[in-house]
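One protein chain is absent from this view; the other protein chains keep their places.
Labels A, B and C are assigned to the chains in the order they are written; within every chain, residues are numbered from 1.
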Amino acid sequence: MIEWTGLSPDEARQFLANKDKSKRDKRMSLKEAVQKFVKDGDNVGVGGFVNARQPVAIVHEIIRQGRKDLTLSFASAGLGPEYLAGAMALDESKNSIKRMEFAYFAHEAFGISPLLRYLTENNKVELEDWSNYDMSARLKAGSIGIPFIPCRSPLGSDMLKTNRAKVIDCPFTGRPIMLLPASHPNVAIIHVQEADIYGNCRTQGPMFTCPEMSMASAHTIITCDRLIEHDDMTRFPNRVTIPFFSVDAVIEVPFGAFPGNCNGLYYFDEKHTAEFRGACEKLRKGDPTPLQNYYDTYIFGVENTTELINKIPLSQIQYIQKIEPGIRLDAGYTVLG
Amino acid sequence: MIEWTGLSPDEARQFLANKDKSKRDKRMSLKEAVQKFVKDGDNVGVGGFVNARQPVAIVHEIIRQGRKDLTLSFASAGLGPEYLAGAMALDESKNSIKRMEFAYFAHEAFGISPLLRYLTENNKVELEDWSNYDMSARLKAGSIGIPFIPCRSPLGSDMLKTNRAKVIDCPFTGRPIMLLPASHPNVAIIHVQEADIYGNCRTQGPMFTCPEMSMASAHTIITCDRLIEHDDMTRFPNRVTIPFFSVDAVIEVPFGAFPGNCNGLYYFDEKHTAEFRGACEKLRKGDPTPLQNYYDTYIFGVENTTELINKIPLSQIQYIQKIEPGIRLDAGYTVLG
Amino acid sequence: MANYSEDFTPQEMIVVAGSKTLIDNKVVFAGTGLPMVAITLAQLTHGPGIVPVFEAGAVGPELSRGLPLSVGGSRTTYKANYLLGLNSAFELTQRGFCDFGFIGGAEIDPYGNLNSTMMGRFPEDYQKPKTRLPGSGGASDMACSCERTIIIMVHEPRRFAEKISYITSPGYLDGSPNARWRAGLVGQGPYRVITTKAVMGFDDETKRMKLIATMPGETVNSVQDATGFKLIIPDDVYEFEPPTVEEVRLIREVIDPQGYFVRKKIKE
Partner (left out) sequence: MANYSEDFTPQEMIVVAGSKTLIDNKVVFAGTGLPMVAITLAQLTHGPGIVPVFEAGAVGPELSRGLPLSVGGSRTTYKANYLLGLNSAFELTQRGFCDFGFIGGAEIDPYGNLNSTMMGRFPEDYQKPKTRLPGSGGASDMACSCERTIIIMVHEPRRFAEKISYITSPGYLDGSPNARWRAGLVGQGPYRVITTKAVMGFDDETKRMKLIATMPGETVNSVQDATGFKLIIPDDVYEFEPPTVEEVRLIREVIDPQGYFVRKKIKE
């Protein structure tokens, strides 16, 4: 019928039915989590949205370990795929993206993605274009166990000529309607503000497509800015956004979304983003040295995000905390939980 | 293609597109709200679940005003349809249910519904049976603007022989899948714990299918146990469960779900429920007098829920507040908002 | 040797057998009534890690604030690990998060199909049934999409019928090979039927109901006599052990002291 990337709906159901869904301590090192749950050839769901709550720490660890032939699934993203694309551009034998199922890859106010242009204009990745709603709805279909979901956009667009959506006449109204195939990544990589040791997550601000992505995927790695007590989590069950049985690994990584925005904790670090993006742009124009230096300094030259953050001037960290306008997580932490 | 009850998907879209969605004060009396938004022949979405957060106050006002030929849409309900059925059984010329699209009509621990038996075994209503998930998913499809949603249950059941679901071969997997037609009631009647004057709702405990029902319907009447300040509501935007532009009328009605359960505020009043249900059972067995007395005392003999509550012994009210195990709304009220 | 109870009721026997059928650390979608009692008993005995799911939205609550009187009531929400609404609960199930569904019905056929909609001729009398039952609720959704289903029934010949009035909750349908898969279902179907008289399963090949164990005081013949169709009787039928004094105490004193679902009288 169609070629599935990641798992087919029936494979995804089977996999989950056989999985241990017990409530158990899922803490481990990020190194171990990536070793266990991210494989060459995987379809990887990238959490967050553009440069907010991107799973930067997880992506950096994937790059350090090296993964090849990945399919990336996301609605809109910037930092996550840009870091992976940069690693690929620097050494394709160690890291590579094979395919992207996506709606938007750029940085909004901070500019377009140099490496999307580099990868596509040199035909280094397979592309499947969708809209933001399409990718979100595909993951939603996956998360709720249906093989497809109807959607009205973008009917009439050229996207339908290259992606796997199908248009049928609605059997109830007679009008055309698009059907989106479910998406079931092999692994979802997601950064949240708060989690407990079992994997329950409490996310604040926009949810993006993180809950759907986790529940659609065979595995989920969660990094969180703060690990909180389970009792604090279950005191407000309505605020749990991803339930523990959808999660395989939980790692406390303060600033795990840096240099992106994490609602309630830190705003975009424009300066660092510009440094990274500038180096990407230079690579696209033929000079890989600045990007190689960037990776040597901030990714290969460190063991983890703590060491990365130590290389950022403290005043810059204080600044992005100070200008963050989201509801202070302290309220969510001390009062709510 | 199929016969729609309530609005068809295209009618529902058109209606909403032309509707005033501005943020304005929507307070009015319950009398006025029911006069304006509940008409003879309407498809009425009944919020809550079994006997929890049933919109009892709204139903009582509908009964006082009298409405005929209603279609009721709900997953599982007890008190709401039972009160309407009782009014019908007592005087069909004033109140009547024409049709029910539903999954379960009974009272769980408090027993089966006497009047479901009365209505059906005497062929007084048109029935369309669905499962709980079906009705919830139909309202979800309505709330998100798609004409149908795929669902895997109850494939293989006899429900498919009498309801409007269709089974097709999935164009992506080749396996059979059921398609549920969207539901768009004319009006949703919903009780919540907290709302602001614009109609934003903060619900705690199980959400049931209330948000979907509101967003699927052409109109929504909200009663709330407490009207809270708008600034208290928007301080925690992640906790808003129904957005203002989905709501037409907001009425503060303390104990608006009595004698049902309202999470965080009051538990089931078993005693009062048994009194009502017992009278219903007597009617079914041929003696309408106790039910007529019940209605004369608690519905026709009062102007509103305040007067009804005044007829309940204070000790009983204190008791159902004391035994309610949900997170105290005081926390949600004083601290959260 | 276990200290067995000597005055347990048939309903208490069902609850204990249901509880023993549950496996620790599994996710169990709980239908209303006796299943909620059995899950709570399992949590208090061998299955503290069982994760209950309630269709109104609660996942993994502590059931320590009193027996829920409704699957949507406040007692299902205490310290829940996730709490949205009906769609979310059923979506989790359809996706594959729920290992077991635990449901009841008014009628059952040899293939584990259940009726909780109506008694009478179908479809002729659908709009005017002889007896109207409450309807599916979430039972058919659990029967369809939980990985396995455990069924609790009162054991009477009229309730165990070769042909039931209406299939509300699909079991193995007509019993033909892969009938559930061919119908588009995702769960594997009925696992156990637990009644006042016996514990039953299903034949791997024919998918017809087979006796596994008789309840204390019952025999293979008394079970067959109470069943409106021919049961498969394997050689290894055994007698199910009675509830212990402690299990009965937990049910009566801790879990359902008011007797909401486990009635107090000794015999029905």
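In the analysis below, a residue touches a chain if its C-beta (ideal position, glycine included) is under 8 Å from a C-beta of that chain, and two chains touch if they have at least 3 such contacts.
Nothing here was measured: the structure is a model prediction, and the numbers come from that model.
Asks: For the chain that's been dropped from view, list the shown partners it touches.
Replies: A, B
Asks: Touching the hidden chain in the complete assembly: which of A:L16, A:L30 or A:V50 does that?
Replies: A:V50
Asks: Which one touches the absent chain: A:V38, A:M159, A:A188 or A:A218?
Replies: A:M159
Asks: Of the residues listed, A:S22, A:N132 or A:N304, which one is in contact with the missing chain?
Replies: Among A:S22, A:N132 or A:N304, only A:N132 touches the chain that is not shown.
Asks: Which chain A residues touch the hidden chain?
Replies: Listed in rising order, the touching residues are 48-52, 75-76, 102-106, 108-110, 112-113, 116-117, 120-123, 126-127, 129-134, 136-137, 140, 151-159, 161-162, 167, 170, 175-178, 205-212, 261, 263-264, 267-268, 270, 323-327.
Asks: What does the interface between chain B and the hidden chain look like in terms of residue numbers?
Replies: Residues touching the hidden chain, for chain B, are 10, 12-17, 20-24, 143-146, 198, 200, 215, 231, 233-235, 237-238, 240, 243-246.
Just so we're on the same page, only the chains that are shown with their structure count from here on.
Asks: Which category does the touching pattern between chains fall into here: line, ring, star, complete, or other?
Replies: Contact pattern: complete, every chain touching every other.
Asks: Counting C-beta pairs in contact, which chain pair ranks first?
Replies: Counting C-beta pairs in contact per chain pair, the top pair is B-C.
Asks: Could you put a whole-Å number on the gap between the CA centroids of chain A and chain C?
Replies: Taking the average C-alpha coordinate of chain A and of chain C, the gap between them is 40 Å.
Asks: Which residues of chain A are in contact with two or more other chains?
Replies: Residues 10, 145-146, 235, 238.
Asks: Name the residues of chain C that each touch 2 or more other chains.
Replies: 58, 77, 83-84, 87, 94, 145, 186
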